[in-house]
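Taking it in order: structure first as structure tokens, then the write-up.
Note that this complex is displayed minus one protein chain, with the remaining chains in position.
Here is subunit A:
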Amino acid sequence: MTEQMTDVLLDVRNLHKSFGALKATDDVSITLRPGEIHALIGPNGAGKSTLIKQIAGGLRSDSGSVHFAGQDVTPLSTVQRARAGLGRTFQISSLAMEYTVLQNAVLGALGQSGRVMRFFAPVMRQAALRAEAMRALELVGLADHAAKRTSDLSHGQRRQLEVAVALTLRPKVFLMDEPMAGLGASGSREMTGFLDGLRAEAPILLVEHDMDAVFALADRISVLVYGRIIASGTAAEIKADPQVRVAYLGEEDAA
């Protein structure tokens, strides 16, 4: 309520979505301010995936609105929202598997440049696109693997490439769906360290199951249960919230 509009880069207001009698998203509002990581947690089936689709496009909300940097993107498609500045990563790596790592990153840079209807000049010779792609690959630590075929990457490297492609979009907001999914303990720690630095580039709405990562990274945490946000606050506040302990952290007996 006290948040200033100008401060907020992602502003999700009163989203609703029902599938028949099931309220998948029930009056969800969530914001993202510059430089912060806002984690969204919740048990399986809480409606996180539905909410992500409503924010990224691809699923129309019954009511409510989504704003990026003051622009109402509610009526826009996935493609238009990406152009408006949403950098999304997927829970299951979504990459062009026949391409090299570099080609995937160049694809992102190409989407960002908007100059796709070019039919003659070789795209991999375009210095500006290559430089942008290499910058992103260096940031995530994949520069040495640029010439590798994506299908030959390890699972962890695919997760990194997923983030690198989002980086090439120079997004205003990151929307990351379980970037730690399937990473081992050391991979998770590495990714946590990386995302910590990434918030300077753009704020992150982070959907994540890895609680160590969430508590280490998040400036704010919102807890989604049965399509409703039941609590929102700092890590300490969330840990102490009795409702959260009952509904999510599995401490029914303790409570």
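Criterion: a residue touches a chain if its C-beta (ideal position, glycine included) is under 8 Å from a C-beta of that chain, and two chains touch if they have at least 3 such contacts; residues count from 1.
Here is the rule we use: contacts and distances are computed from a predicted model.
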What protein name does the UniProt record of the undisplayed chain give, "Carboxyl transferase domain-containing protein", "YetF domain-containing protein", "Dihydroxyacetone kinase-like protein" or "Branched-chain amino acid ABC transporter permease"? "Branched-chain amino acid ABC transporter permease"
Contact with the hidden chain, among A:T25, A:T74, A:Q112 or A:S188, goes to A:Q112
Out of A:D62, A:E98 or A:D212, which is the one that touches the chain we can't see? A:E98
To test your reading of the contact rule: which positions on subunit A touch the chain that is missing from view? 56, 77-80, 82-83, 88, 90, 94-100, 102-104, 106-108, 110-112, 114-124, 126, 147, 149, 165, 168-169
